[in-house]
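The complex appears here minus one protein chain, its other protein chains still in place.
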Amino acid sequence: MNLKTSILDYIDDVKSGSYTVEEFISATIQRIKNIDGDIHAYLSLNDSAIADARIIDKKIAAGEQVGTCYGFPISIKDNICITGTKTTCASKILENFVAPYTATVVNRLQNEDAVITGKTNLDEFAMGLTTEFSAYGPTKNPWNLKYVPGGSSGGSAASVAADECLASLGSDTGGSVRNPASFCSVVGLKPTYGLISRYGLISYANSIEQIGPMTKTVKDCGFLLNIIAGQDSNDDTTIDNKQSDYLKNIEDGIDEKRVGIIKEMTTDGLSPEVSAATKDAIQDFEKLGANCEEISLPTIPYTVAAYYTITSTEAGSNLARYDNIRYGYDLDSEGYEYNSYISKARAQFGPEVTRRIILGGFVPSAGHAGKYFLKALKVKSKLISEVNNAFEKFDFLISPTAPVQPFQFGEKIDDPVTLMLLDYNTVTANLTGKPAISVPYRIVGGLPIGMQIMGNNMNERSLLQAAYALETKTELPEVPL
Amino acid sequence: MTKIGLEIHCQLTKLESKLFCSCKANYREFEPNHNICPVCMGLPGSLPRLNQKAVESATSISMALSCKTPEKIAFFRKNYFYPDLPKNFQITQLNVYGDMSVGGEGYIDVEGKKIKIRRVQLEEDPGRLIYEGESERTKITLVDYNRAGTPLVEIVTDPDFENPRQVRIFLNILSDLLENLGVTEPGLEGAMRADGNVSIEGGNKVEIKNIGSFHDLEKALHFEITRQQSLSERDIEISQETRHWDDRRKITVSSRSKEEDQDYRYFLENDIPWVRISQETRDSLKKDLPESISSKKERFVEKFDIASQVADILASDKYYSDLFENAHSDSDAKDIANLITTDLMGLVDTKEKREESKLTSQHLSDLITAINDKTLTRTSSKTALQEIVKSGKSVKELLTEMDLSQVSDSSEIEGIIIQVFEEEKQAVLDTKKNPETVNYLVGKVMQKTKGKADPTKTLELIKSKLG
Partner (left out) sequence: MVSEEEIIKVAKLMKIDLVDHVEHVNRIKKMLEYFDILDQIDLSSEDITSQEKMLSELRKDEFIPNNKKLIKSLKNFREHYVRAPKMN
């Protein structure tokens, strides 16, 4: 029994009786015990994981109906609510918050008999790119423990890469699934805005964020999407995906497909290793039969500024509810006046969240909205038209997911602008609402590089076909853990 | 020249659920914090789900106020911190990207003057703060979120009112209109609230908030006008500010420090898509609007020849007009109308009395039939009404039980007349001299028969007896 397996292979093995669900889950839990002290991917574990596994084994033995997941282990980013579990968003301000309800995506997984292994680490309230902003300590990159795993879904990516589970659900606001997927060499998808319910996802920037599956293989990603995607009556922003089957025809290939190479994301600012990998990836696409051509999207250089302006505005509003009055952590209000109490309570926010909230009060304020927030909204509109036009000419748009490989802890955290620019290649998909996937492509110097493919709205099926095709061209070493 | 504008908040108490979740819209029967859910509590990860009927009701209100209604509506966040706001922002409407609130540019006619309605918008009510403890020092604040998320329609007028009296009339017309539409129950405590703004002689506008009832509003307006006038007399400039109504001291107080630094950072509520209300849907809503009060009144007067004042009372009160419409036939409409607006009114003039009343339209119809058949006198019918409201017994039952049947037998009446003539010898002589005073004798007969004698017959018989 090998923990370095995929969901689909695991399900085959369990169905064929190679091992039981309990055996695999126990081994997974053991693996977590062995290595998570070093990696710190998890913030909390599910104590009843093995008991849940036993129940599924009983169903299998009795010949009863079993959910399509057959008990495969999955971790969940700790900004997604599960009833009865601490859901902290890696913040001190939600230290004792126990969710009284379960997110739709987790409900759907549990209904199909997936086993939740635990909640994973993130940058506080999903604001960050390296998981260094977690109030509970960073997660380490399983490829090299001195290096960052990316963020904000760093814990999710690391848990999958280190075989502490077979998949994870992260969230992606500006690249927070794709960036750590690229840094940890796993598959990470940000779906079309509205494909996956956000009910139970603790909001950071609700107009552009999505929950995204993180898996070892592209097919696993399709499998997970089949379970969690689709309209939800609890989320008015979800769209009917007409029960699409994301695994169907996934091996069809990309012969004759038109692939656009985004000029602004593939020229300046890339490290030499990423640049070289990108050139090779383009050649791989051509070998697969696609027609590749460069395309310029002149609005791209303005997207990072627009992104941070919009998201800090939304964050400032979405995080206003954390005043410690209805829920939060222990701080007695006796003797305090209202304003001083809530300001003291909100001092529990970490430094990055504090800064974003202040920015979020500034850029939409009466005297400044015209210069910042309204302009950012218009950049968003302009970008949408530009990218829609691009999709008239192309089926997919590609670029490297991140302009650089993973770097060491503390290396980038002091310069806010350098940090922001790590999102340069990823925010476009969020601002336009279009789906984008990061596929592990290469390991150089022991550190991962991922390639990003973007598709048009609700075209996840063809996007996965392209990702699968690229995946067939990659041969990657195993993680050294 | 005094100018007054109003901001009226009306709860849609007739809806089943809150604006963004399925908790009950009318929160009044619940224990504190027992009408809540993750959505209206703004728990992390919760999302609002817009109530279809709330949009329809708000659109109907806009139409009843002669407003324009847009093709698309949007919601915005108004961001500020307060303990009664679970999310520390309120989801409301604004006309920022064009006209996107449920209605605008309407009016209500107040004694010939058009009071313009600037805007009608849909928004959520916050929770309620309760203060416990006597002294300022030991007061604690308790919050009940049962009301948080209750659907509110805010109606904003232009500063078209010239005096508080016009305001009072307007608010009565508006309450009746909204009740007639079937969207709210103005009698419920807190269902309708209003804030106002006042300016005099073209000076600065002062907003007055925190007014608990329409009654307090009138007081507040009077106070504020007087305050501004006295400042003006002393040549002191009236500052543009927000004041709140202090109900204990019955004065308006400056809220300067609270309001001035406020910046609501309005932006779109992206968890709620823009809602398209097609022309077809709007036409259908318009068609389904219940008949307006003025239209009812006109119809009552023209079709049934009912007196204008009577028609007014019937049309403006949904309770009466419903009773009337279900009771009358073409021939007895006028009688039913009169019965309601004279004898019945005193018996059912409060909410409690109406809730306890057992009277139905059938009762009214039966009563009028009995009166017209002369099996019951008008006088007796008053007694009958009282009993019906109390017990709900049918007219038929009452006629036998209470011995209310009209006495129309001539010999019986004659017998009584002889008695009266015996007892009132002087009156008889007076009447022979002066026939105008005959009603005194009629009255005496009615007294003796406890109102049951047929008055027409009685008069006839007395006259013939007098010779």
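By written order: A and B. Residues from 1 in each chain.
Here, contacts are C-beta pairs under 8 Å (C-beta built on N, C-alpha and C of every residue); 3 or more make two chains touch, one makes a residue touch a chain.
Being a predicted model, the structure only gives us computed values, none of them experimental.
Contact with the omitted chain, checked across A:D57, A:D323, A:D423 or A:E471, is made by A:D323.
Within the set A:A103, A:M265, A:I357 or A:I443, the residue that contacts the chain not displayed is A:I357. Of the candidate positions B:C10, B:M41, B:L152 or B:L359, contact with the unshown chain belongs to B:M41. Remark: the omitted chain is touched by one listed residue; of B:E31, B:E134 or B:E189 this is B:E31. Of the candidate positions A:I29, A:C81 or A:A376, contact with the unshown chain belongs to A:A376. The set of chain B residues touching the chain not shown comprises 15-17, 22-25, 31-38, 41, 49-56, 72, 74, 81, 83, 97, 129-130, 139-145, 261, 263, 268, 270, 273-278, 281. If you put the missing chain back, the residues of chain A touching it would be 98, 100, 194, 233, 236-237, 299, 301-302, 304-306, 308-309, 316, 320, 323, 325-328, 333, 336-344, 346-347, 349, 351, 354-355, 357-363, 365, 371-372, 375-379, 381-382, 384, 415-417, 420.
Methods note: only the chains that are shown with their structure count from here on.
Centre-to-centre, using mean CA coordinates, chain A is 55 Å away from chain B. The touching residues of chain B, counted against chain A in their complex, run 38, 41-50, 77, 79, 81, 83, 86-89, 141, 143, 263, 265-268, 270-273.
Only residues 79-81, 87, 89, 94, 97, 99-101, 103, 198-203, 206-207, 233-237, 313-314, 316-317, 320-321, 323, 325-327, 338-339, 342, 361, 364-366, 369, 373 of chain A touch chain B when the two sit together in their complex.
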